[in-house]
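For reference, the structure discussed in these notes is given below.
Of the protein chains in this complex, one is absent; all others appear in place.
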Amino acid sequence: MEALFNLVPLVVFLPVLGLLINMLFGGRMSEKAIGTVASAASGLTFVVSVLLGVALWAGHGHAEVVPFAEWIKIGTLDIPWNFRVDTLSVTMMLVVSVVGTLIHIYAIGYMHEDVRFKKDEKRFQRFFVFMNLFIAMMMILVSGDSYLMLFVGWEGVGLCSFLLIGFWYDMDTLGRPSWANSNAAKKAFIVNRIGDFGFLLAGLTMFWWFGSVQFGEVFNKTPFIPESIILAITLFMLIGVAGKSSQIPLYVWLPDAMAGPTPVSALIHAATMVTAGVYLIARSWPLYSAVPNAQFIVALVGAVTALFAATIAVGQYDIKKVLAYSTISQLGFMVAAVGMGAFVAGMFHLVTHAFFKALLFLSAGSVILGLERGHHHLAHHGPDSGQHEEVFDPGDMRNMGGLRKRMPVTFWLYMIGTLALAGIFPFAGFWSKDEILLEAARNYTVVYVLLVIAAFFTAFYMGRQIWMVFFGRSRHAAAEHAEESPKIITVPLMVLAGLSVLGGVLNLPGVHTLTHWLEHTIALAAEHGAEVGGFLALSWGGLNPVVALVSTLLALGAIYLSWLLYGRKPLEAGQKDPLKKILGPIFTGMENKWFVDEGYRAAFVDRYADLGRFLAEVVDGRFWHDFVHDKLIAGTYNWLSKIALDRYADQKGIDAFFNGLGELIKRISASLRRLQNGFVRSYALAVLFGVIAILGYLLLK
Amino acid sequence: MDFLTNPLNLVTFSPLVGVLLLLVLPSGRKNLLRWTALLVSLLTFGLSIWMLTQFQAAEAVAPGELHLGLSLPWIQVAGWNITYAMGVDGLSILLVLLTTFLTPLSILSTWTAVEERVKDFMLFFLLLEVGMLGVFLAQDLFLFYIFWEFTLVPMYFLIGIWGGPRRIYAAIKFFLYTMAGSILMLLAILYIGIQAGTFSVPELITALPGLYASGVIALGAQMLLFLAFTAAFAIKVPMWPLHSWLPDAHVEAPTAGSVILAGVLLKMGTYGFIRFNIPMFPDAAVKAAPWIALLAVIGIIYGAWVCYAQKDVKKLVAYSSVSHLGFVMLGLFALNAQGMEGAILQMINHGLSTGALFLLVGMIYEQTHTREIAVYGGLWKITPIFGSIMLVVSLSSMGLPGLNGFVGEFTILLGAFGSQAIGSPWFAGVAAAGVIMAAIYILYMFQKMFLGPEGSIVEEIKKHGHALRDLNWREIVIMVPLLVFIFWIGLYPKPFFDLMAPAVEKLVEALPQIVH
Amino acid sequence: MDLGIPLTHYLLVSAILFTMGALGVLIRRNALIVFMSIELMLNAANLAFVAFARSFEQTTGQPVFTGQLFVFFVIAVAAAEVAVGLALIVAIFRTKQTIDVDQLSSMKG
Amino acid sequence: MDFTLILFYVVAGVAAATAVGLLFSRNAVYAALFLVLNFACVAVFYLLLGAPFIAMAQITVYAGAIMVLFLFVIMLLGAEKLPRGGILPWQRPLAIGAAAILLAEAGYLLVQRVQSAAVLPDPGSFENSVSSLQQMAYLLFTDYLLPFEVTSILLLVAMVGAIVLTRQAKGAQR
Partner (left out) sequence: MMQFDPNDLNSILPLVVLLGWACVLLLVDLFIPKGRKGWTAILAAFGLAISMGLTLGRAGQIGSGFRGMVVQDGFSTFLAVLILGSGLLGIALAYDYMRRMGWERGEFYPILMFSVSGMVLMAQAADLIVVFLALELLSIPLYVLAAFGSPRPDSEEAGLKYFLLGAFATGFVVYGITLVYGATGATALREIVDATFAMGTPSPLLLIGAALIMVGFGFKVAAVPFHMWTPDVYQGAPTAVTAFMAVGAKAAGFAALLRVFVLAFPLLQADLVPVIWALAALTMLVGNVIAIAQTNIKRMLAYSSIAHAGYILMAFVAFGDSAVRADAVASALFYLLVYAITSFGAWAVVIALEKKDGRGLEITDYAGLGRKRPALAAAMTVFMLSLTGMPPTLGLIGKFYLFRAVIDAGQIWLAVIGVLTSLISAYYYLRVVVTMYMREGEPETTREPWLDLTWSLAALATVVLSFLPAALFAWASGAILRLF
């Protein structure tokens, strides 16, 4: 069993192998073959992960570090590339590989159509190369034994995110030639880099105080390090978390990231990469546990993000945008959880969220494809309607409606996902979200309140989405002709739906499989089962009926409310959102994401560009280059030479030169000019001047 | 005979074989000339690999020392004590290899780019290689200065004859700026020579502490000497605010010139710091460290910021050098093993990445004859290989983990963050923001040229009856070795660190302890 | 004897003549007169030399010939200079029809 | 007042006056004549200084030969007068100023710094014209042989040079 641990490098190298095969030979392979290779690479990774899990299970969760290679070694700095196999990392590996594999399979079908709609079939190959690369990077992230290896993966997934958001880099989401997608990709990368900057600072501080960035050594030394340093490190890390897990104030890239193909949104921007921040905090639990102040800040950031993003989600029309803000919101839940020290709850939600959010996204993708097909159909068969000629946005919920009948499978899958997300018993989301709310209720009331409101909004916007997409009448011809997706798309969805339904089993109250599993890594995990006073005393094995009831009721209430607004009287084509009438400007704010992007643009982005231009044109160009160099240095050269020349002879030059310098100087120069114009007598005079100067000096000295 | 069989001499002067051959070859046979130059430069590269094996053998016996050296009396009259001293150690071996590595690639890149006066071009190029190798191998200040100044001449011609529209301005500016620094160094060299009675660097390093201790050279004089050397090297690097010559020179230089300029010539400046300034004036170096770090950090931020506003892609790459070299300087003056080793590695990295960037820019320029970023766009679709290579190189330049740039930058930041000499983590903290800014300008460049809809240049080219083509085999052959090293250093930098580690550690140990 | 002429007097006269000669070079435009002024300068120097020599005769109490010999050489040199100088002036006059030195300013800068 | 002293002052006055005359005479011929007079005055000084040989040389070579040559050239070229008004109006005042400073410096040097109390002996002392001339001739061929020979070469060169220059000019006219 021990020998199985040595398989761990395969989690990285299998996807790498897959991407190499696809990159080098993909050009001559069929789409099916490419997809199969990529999926197989991912699937084998899953198998390896399972084997690792089995090995851990057999070894009673005893963590293992598998040395792999030396990387950077200078003086006291020694950063090897070691793999860490413990319950936490294997959990992540399993999540990544299982969701990843399913999405790979799904993508074979999805991308087959997508590349045809976008008219660039060659990119199919590229997609799977990038996807495998992503799996590899994500695996590096979760399997590394040091903060630096984690950082390598951290940046690597950022790169993949960039590549995949910008997958259709030469167009916008509607396929028109545009900078939009590439802008989104760039934005994602840069914002992530801001986070990375924080991570980097954390790493630097850590090295000089802990003398290492290996997890084991860092955690062992934690008790001996001043609290202020740990606070600094944890807060720097929080910047990184905010970037990667899309928390306030760095969440702005994630909605834009929806520019990527839907499988990408599902895999990277919902299920896996964005949860890396949660993983980081969970991984760093000894550090965070040592500084309660940092914990509170983290929890607060998470909670505020959860609510803030949820409000925005309410005002979105794009099916994926709603899910994107929902993701931000759910990440807020997770971050709040790990911030509070409820590491297991956070991880639990991470896992369930991966299932149901992937499900939602992929279903949304299916919906979009359905509409595309419908639109495509119109273009070829519908001579009656001119509608298809205008720009058609297959992701806009205002173009949908009544899809329940056209796409029944997708509808049911979507429903499962929605219920899981809304936290309805007994779907997976219920269990995990409830655990978080319970922890919040125990620790910070303010966090609890924020999260509960967020949960209410969550149910509401999901309800709104269901009514708008699947119920009522079609608001667009394309929706009328929408077609159900093929098996290759729906089968993985069914698997995910199954997981979304049953995910709660992982950590049922009283059983706490996940808690015990993670306990081997996160020693504090069990402590959070402790009892506290008040109504919370009713808790039974991690379930508090009051908390559960409150959240369930709120969720149901929200869904009912959404039915009132959207389901009872379905939206008509061109009709304004009913909330707009009720909420007025508040809804405008929600619609426009509270103008955060605009604010950032005005406050930072444009200023950065302005300052850059200023530095380049004024400081570097006009000052350093033109003034200091050309004027001061070169100009003095020329000036000196001109003066020297003019003094002796060049009468035209001197005029030209002195024209700008005013009458006085001009007159003086004119007299000087007449005096010293290079005649032999003037030369002699110069000699004499030299003589009297020397004599004068020698005599008077 | 020693002189002729010494590996260092063989490496340094082997390009002269090409010079002689070129002189006798007819100037009309352009391909013959190109092949001659290429083969000779490959010969030099081969010799340098052979030298590397010998170096490693010697290093196994005496780690951290100068190896393969020879020291022959040269001018030993009239009170002069000048030796012809060469030697290689961990500080220089990588730079020597970088030089011999980049030269053939650059020559190969001129195959179609240089059609005019091919013979002269190749002549100057090989002469330049001699000069650069000499700079890295000379162990006598006099000899070093000769090589140092000599490199100016061929580079000046390369820019001035084969450069862009403002080539003369740029060439003269390049020459004068660099010379301005080096003449002050000349005085310092002479002063040291007079005081210590020798110009041999190893001897000076052992002799100078005694002179400092006995007060023959006071601390103030040491500071001045340090500053004089700094003037020469800082201009070459170039450190902010002495960088004004760089964009001009880079923009106007022909591609191969830019590659060598960025790849090797700038490194002569940073190399000078580590070879001369730090070991010869340790007290001054320690005192100056925070100030140099400050300038370095300003350079990092400033360079990156200015990059973002560039409209000319070559200029952008040029300014990125200011930023990158800022990292190198920061690492060097961290004066600890991490910083310095990172800095040396980063010198190599910059040579590879920026060299590759210039090569790539040159390859597209050859087709489009414009460097204006705005006219490009969507190239990745039209030229996928080109775009992909560009992406990798760009990512390397912005320090993505797994590629070479990260290893250097990270170790530099790490060294600088905890440096006793710099004294404050703030420098490294601010410099780390350069990581964000690098992403901003690199992605800006990559996006505007390779992503997005097709740029106007595509139409423009079509109008002239051409089409943009992807890289041809020759160009791919140029890029592949660079990519290999970009990945190699990124994934497994150990061999590179191993080469320099003993020498750097020796250097660090010799520095005075800093007491705050 | 006691009432002889002080050395300083000669030196002053010499200085005056020298200055006048120098001034002549500076203010006269006629090449010939400029030339004459130079001769005046040489003369002034000669005068001072002889005066110095005389003063040494007095201190040493025996004849000192250096003065006269030096002046002799200077006169010979002056003669040589005059030969060449006048030839130059004549040559120039033949080409330019002037001996105004201010007309000789085609080269400058 | 001693006779020689009076003579000195008178001659000195004449010498200065003729020098000024040289400076300001409009006509080159006058200038030459002023210079001749000046040379004569200097010759008198030489006599006063007990240097009769050089006084004679002064008269014959300088005043006699050289100045005649000057006059000859002036006449030959017909260049007695130059038109008034120079191109260099500032030259003159500056030159005069500079000359005044030079003179002041000389005066300061002689009067303030040297402060020589030496009074030169009468012309008669140490003088023995015949033997002195003999001695000088002897010196010329012994101690001063080299300068003497060089002088002869110098005169030869000057002669050749003068011929080259003027003959060439003639050639040009042809």
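We call the chains A, B, C and D, going by the order they appear; numbering starts again at 1 in every chain.
In this text, a residue touches a chain if its C-beta (ideal position, glycine included) is under 8 Å from a C-beta of that chain, and two chains touch if they have at least 3 such contacts.
Values in this document were obtained by computation on a predicted structure and should not be read as measured data.
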{"item": "Interface partners of the hidden chain - shown chains only, full complex considered", "value": "A, B, C, D"}
{"item": "Contacting the left-out chain in the complete assembly, out of B:Phe45, B:Phe101, B:Phe157 or B:Tyr376", "value": "B:Phe157"}
{"item": "Sole contact to the chain not displayed, among D:Ala19, D:Ala63, D:Leu120 or D:Ala158", "value": "D:Ala158"}
{"item": "Hidden-chain contact residue, picked from the options B:Leu4, B:Ala60 or B:Ile194", "value": "B:Ile194"}
{"item": "Subunit C, residues in touch with the chain not shown (by the definition above)", "value": "11, 18, 21-22, 25, 31, 34-35, 38, 41-42, 44-46, 48-49, 52-53, 55-56, 66, 69-70, 73-74, 77, 80-81, 84-85, 88-89, 91-92, 94-96, 101, 104-109"}
{"item": "Sites on subunit A contacted by the missing partner chain, in the whole complex", "value": "637-638, 640-642, 644-645, 648, 650, 678, 680, 682-684, 686-687, 689-691, 694-695, 697-699, 701"}
{"item": "Hidden partner chain, residues of subunit D it touches", "value": "109, 113-114, 138, 141-147, 150-151, 153-154, 156-158, 160-161, 163-165, 168-169, 171-172"}
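Everything below uses one rule, namely that only the chains that are shown with their structure count from here on.
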{"item": "Between A-C and A-D, the pair joined by more C-beta contacts", "value": "A-D"}
{"item": "Centre distance in Å when subunit A and subunit D are each reduced to the mean of their C-alpha atoms", "value": "100"}
{"item": "Between subunit A and subunit C, centroid-to-centroid distance (C-alpha), Å", "value": "95"}
{"item": "Residues of subunit C whose C-beta touches two or more other chains", "value": "22, 26-27, 29, 102"}
{"item": "In the complex, subunit A residues that touch subunit C", "value": "645, 648-650, 677-681, 684-685, 688"}
{"item": "Complex contact set, residues of subunit A against subunit B", "value": "69-75, 77, 120, 148, 151-152, 155-156, 159, 162, 166, 169-171, 177-179, 181-183, 185-186, 189-190, 193-194, 196-197, 200-201, 203-205, 207-208, 608-609, 611-613, 615-617, 619-620, 624-625, 628-629"}
{"item": "Residue ranges of subunit B touching subunit A (in the complex, touch as defined)", "value": "173, 241, 243-245, 247-248, 302, 305-310, 319, 336-338, 341-342, 378, 380-381, 395, 400-402, 406-407, 410-411, 413-414, 417-418, 425, 428-429, 432-433, 435-436, 439-440, 443-444, 447, 450-454, 492-494, 497, 501, 505"}
